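The complex appears here minus one protein chain, its other protein chains still in place.
What follows is chain A.
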């Protein structure tokens, strides 16, 4: 491998100027400065990342990569490492370049020990060809955004490419058959797994199991380095190496707690023997989910949970992670590009768990697709209102004394968060 030279100071200066200009114009957009730099120096990204003493770690998969990336970053920072990380954005490499421009010195030095990057499957091949990560964590492959990828198997192939281009070690989800199978095509890389104890698997049905595909039996599963063995309310029990540990957590929901197991396994692989166990558990306890993913707000004295749903498995997990009892439920479904245009996925989610209490409000562009879905599952609906802000006002007014939960697709969540800002303080989302 040829040694990459640091980018020239002139490139950095131009990039930083472009970034400053974009900011002054009020844009949060990262594409422009990233584009400028890529034009001037196509190897900019690889060159800056190559100087990091502990290299590059990537996290990918359909569900949970934002929260898992955030947890990995917090766990590593808890070990005293300086971590460079990216926020997910529309154009991956340009987004990373733009975040870099904010942090590198004029001579091209990035003050970090390691980079932890959230990598969208769509950008995987382009990225790993430019930068070989030292470590990768592959979470799952589920039906999502089929508009863009076509089929689950081709998404799995994109993740396999990440693993094949990873130099040191790969952490795989033992319970996802397509992810676990990636191990078969790997050569010299270390492979480790995170997994679920048998009795917890019912909480995490896969797309295949929904239609009755039998799961692998216990004996054929590889050993997991980190195993989730117990779930509580904001509490998890993990078997880490040989040791069983129960700990309180800031994240909630079965799904995020399983992501914590993934983050632990990755950090253990990256740090090896040097990991400080007590600091690790302390960081784990404090790690919080990424904005919008299972976010809890207080509105007029009552809790309100926003649960992002973007595919059938995520929706099923959202429904099974939180009890519907005593909660007023709203569902908001949009079909904008970022949500995915296809509504077929709603038919791969069962809504029986909402049958007893019914649904208080259905909203979003695809209000009536959702209403039909609930009707065919014999779930009653109190109100329908496609316009999100109006629906939210009515929903809040109709249930002043009850905790509330809103299941929403991505763009519906953005709109609802913005309107919630008129009721309560909502952190900026970028």
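FYI, contacts are C-beta pairs under 8 Å (C-beta built on N, C-alpha and C of every residue); 3 or more make two chains touch, one makes a residue touch a chain; residues count from 1.
Heads up, the rule we're going with is that contacts and distances are computed from a predicted model.
The unshown chain of the complex is recorded in UniProt as "Lipid II isoglutaminyl synthase (glutamine-hydrolyzing) subunit GatD", chosen from "Succinate dehydrogenase iron-sulfur subunit", "ATP phosphoribosyltransferase regulatory subunit", "Lipid II isoglutaminyl synthase (glutamine-hydrolyzing) subunit GatD" or "Electron transfer flavoprotein subunit alpha".
Interface note: of A:49, A:172 or A:346, the residue touching the hidden chain in the full complex is A:346. If you put the hidden chain back, the residue from A:65, A:373 or A:417 that touches it is A:373.
The chain that is not drawn here is touched, among residues A:249, A:270 or A:365, by A:365. Listed here are the chain A residues that touch the chain not shown: 143, 146-147, 150-153, 207, 211-213, 335, 341-348, 358, 365-369, 371-384, 386.
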